[in-house]
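Below you will find the structure I want to go over with you.
For this depiction, one protein chain was excluded, whereas all remaining protein chains were kept in their positions.
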Amino acid sequence: MKITAAEFKAFLKNVVTMIEEQKDYLCELDRKLGDGDHGVTMSIGWQAVNEKLDGELKDEQDCSRISILAGRTFLSAVGSSVGPLYATGFMRGAKAFQGKLELGDQELKDFWVAFVDGIKERGKAEVGDKTMIDTLHPAAESLQSNFAHTNDFVASFTEAVKAAELGMESTKGLLSKRGRSSRLGERSLGTKDPGAASSYMILNTFLTTIKSAQTV
Amino acid sequence: MKITAAEFKAFLKNVVTMIEEQKDYLCELDRKLGDGDHGVTMSIGWQAVNEKLDGELKDEQDCSRISILAGRTFLSAVGSSVGPLYATGFMRGAKAFQGKLELGDQELKDFWVAFVDGIKERGKAEVGDKTMIDTLHPAAESLQSNFAHTNDFVASFTEAVKAAELGMESTKGLLSKRGRSSRLGERSLGTKDPGAASSYMILNTFLTTIKSAQTV
Amino acid sequence: MKKLINDPMRVVEEMIEGYAKAYPKHVRQLAENDRALITAKETRDGKVGVLIGGGSGHEPAFIGYVGDGMADGVAVGNIFSSPPPDPILEATKAIDKGKGVIYIYGNYAGDVMNFGMAAELADLESDIRVGSVLVTDDVASAPKEEKQKRRGIAGEFFVTKAAGAAADKGYNLADVVRVAQKANDYTRTMGVGLTPCSLPQTGKPSFELADNEMEIGLGHHGEPGLEKGDLLPADQVVERLMHDILIDMPVVSGEKVAVLVNGLGSTTNMELYIMFRRVEQILSDKGIIIHRSYVGSYSTSLEMGGASVTITKLDEELAEFIDHPADCPMYVQI
Partner (left out) sequence: MKKLINDPMRVVEEMIEGYAKAYPKHVRQLAENDRALITAKETRDGKVGVLIGGGSGHEPAFIGYVGDGMADGVAVGNIFSSPPPDPILEATKAIDKGKGVIYIYGNYAGDVMNFGMAAELADLESDIRVGSVLVTDDVASAPKEEKQKRRGIAGEFFVTKAAGAAADKGYNLADVVRVAQKANDYTRTMGVGLTPCSLPQTGKPSFELADNEMEIGLGHHGEPGLEKGDLLPADQVVERLMHDILIDMPVVSGEKVAVLVNGLGSTTNMELYIMFRRVEQILSDKGIIIHRSYVGSYSTSLEMGGASVTITKLDEELAEFIDHPADCPMYVQI
């Protein structure tokens, strides 16, 4: 498959829309585990990205630059925990696009692997800490190993999103160890981590975006 | 009729009990018209009087001293609007008992007339201002004119309490002009003035006390 | 409503005790009456004493404003109730330095009677001259023609500040009274209420407002105000309050004012800063100079939600007094 800058921007636009829809739900999860602002923070950040897409990035064709600027814009608008995390993801991912005229299966795979690696480095969380890493790590693992066999990004990413979903669901049964809810102990059981949820939603939005791009 | 110090103290004790029962109701009225504390204030004041009755006044036989001390104690415990008002009432009333060995119809009539006059002087409210004066003024008028004809305190005071009740009820239809609720305008209509209510209750408690003393 | 208290009947005693223990270098409780607090520092001989007070439930007012450059003593009543004459009288005797004492208090029936009785007693029993200034800054509490009926609310802060500074500068009683009276005459406040408070003894909300309602002109003790209406954006609320204030007391371009945006209890500083933003815009648009601003919860009604805006017009003398330093536990100015 190939992806154009327009499609990459469509993905970001779809995240904007999706986050507006999921905002209340994400806040609800964070009220149970943390300070209740995750949906608000995501919304503020993605609205800022949206403005950039409609402004400075309107005619931009370089996906690397789009991804870097999306990350930076998100970070400057929100700070918070997820600012540095997602920003690092987009900025690291951008490297996989650098100097590439076309974004094919290989570049897309590299983007998402770098995306996840960046977030891991930035946050230093481990699988099982009840964070977005519980979503992202298994997704990246799955993507890498499937892609190594098939070289088919869409198929591998479809599997990766399934792994992400399982990872996200697994956070319900985990005790918080990182971030604001780490002192909750037993009481953190039973609720999904908000960052695990939002990161799953972002991956899933990418999947639906490229699938609909393919069928067009 | 005659009244003893024990009976006068019984009256004060009955007010203590009555106020505890009416506390919430008096607060409720004051919440509608003022700052919602009238029942609390009356309770604090009468509880203090109660302590005095059980302590310093336990063996006191001089009704003048009892009334003065009750007034002072009430005032020191509450301040507020009703502190100076009721305290002045009891302290002025006490003069009618001064130097009297026996308290008969005449002294009791004089007590209540002085009580009301004292409050009027202290507060400078007029009938129709929607205050306790709307209860107390007609009560004193009725007491004086009936007593002038009959010289019978119990009979005249029974009439006075009826006049007090009408006066109290009349405050529902009045616009506030004094005290905290004076700016309410139209919105003060329909609610009884809390001080008009508490002063009616005090008069009525005196009536029931002396009636039950008589029947014993 | 939930409160961090012990016995609801002893909240005032315990509060005063805790406060005095927290600030022993600033205040001390009088042995003669535990509802009277005076400054812990030795005040100068010949200084006019400044006495404030009223019901409790308005903390940091009034106890918080005893200290250098402000009040010398305070009498503390029950919640929302004037103190009786005793603590007023004891504080008066304790702070009198032979040159008389000024009483500054809000214009409420109870305070008028109790402070009035105390002033008489101070004169009769102890030969202390007392001057009184009744604070009447609440525009909503009576029409302009009946200004003398108006209640005192947050603006008392500026009246106390002016009197405290004048006394500190060695003015005599008549002049301190004149200054305090002028400060009162130059001060207007308008408030808005959003959520009720509750007395510790009853736990009942002092009034009811629907989830989308506010009340303009609500009193400092939950007394009903001018009108209920839909809750408006902060800017529009401020516009309404400022409109009523400036109609009542016109201020023209080039004149100086002091501003107090006061929280009633549970309203956040964030909201107060947002309100101040609009106040400042309105004043600068008119060319009025903000000499000094105060934003915070200076005089509360327990945990009531809402705020008020106070404007004090400053002539040269008042401007100097507003700038005068102060050192109270709850208000320090360098």
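Brief remarks follow.
Per-chain numbering from 1; labels A, B and C assigned in written order.
By definition in this document, contacts are C-beta pairs under 8 Å (C-beta built on N, C-alpha and C of every residue); 3 or more make two chains touch, one makes a residue touch a chain.
Model, not experiment: these values are computed from the prediction.
One chain is not depicted; across the entire complex it touches A, C.
Only one of the listed residues, C:M9, C:L231 or C:A319, touches the absent chain: C:L231.
Across the entire complex, the residue among C:G116, C:P205 or C:G296 in touch with the chain not shown is C:G296. Checked against the full complex, the candidates C:D34, C:E271 or C:E320 give a single residue touching the omitted chain, namely C:E271.
When the omitted chain is restored, the residue from A:A5, A:V78, A:I133 or A:V161 that touches it is A:V78.
Take chain C: the residues that touch the chain left off the picture are 2-7, 11, 14-19, 21-23, 56-57, 59-60, 64, 192, 194-195, 211-212, 214, 231, 233-235, 237, 259, 261, 265-278, 280, 293, 295-297, 300, 302-303, 305-307, 325, 327, 330, 332-334.
Residues 24, 27-28, 31, 33-37, 39-41, 43-44, 75-85, 122-123, 178-184, 187 are the ones on chain A that touch the missing chain.
Assume only the chains that are shown with their structure count from here on.
Counting contacting C-beta pairs between every two chains, the top pair is B-C.
Centroids of chain A and chain C (each the mean of its C-alpha atoms) stand 54 Å apart. Centroids of chain A and chain B (each the mean of its C-alpha atoms) stand 75 Å apart.
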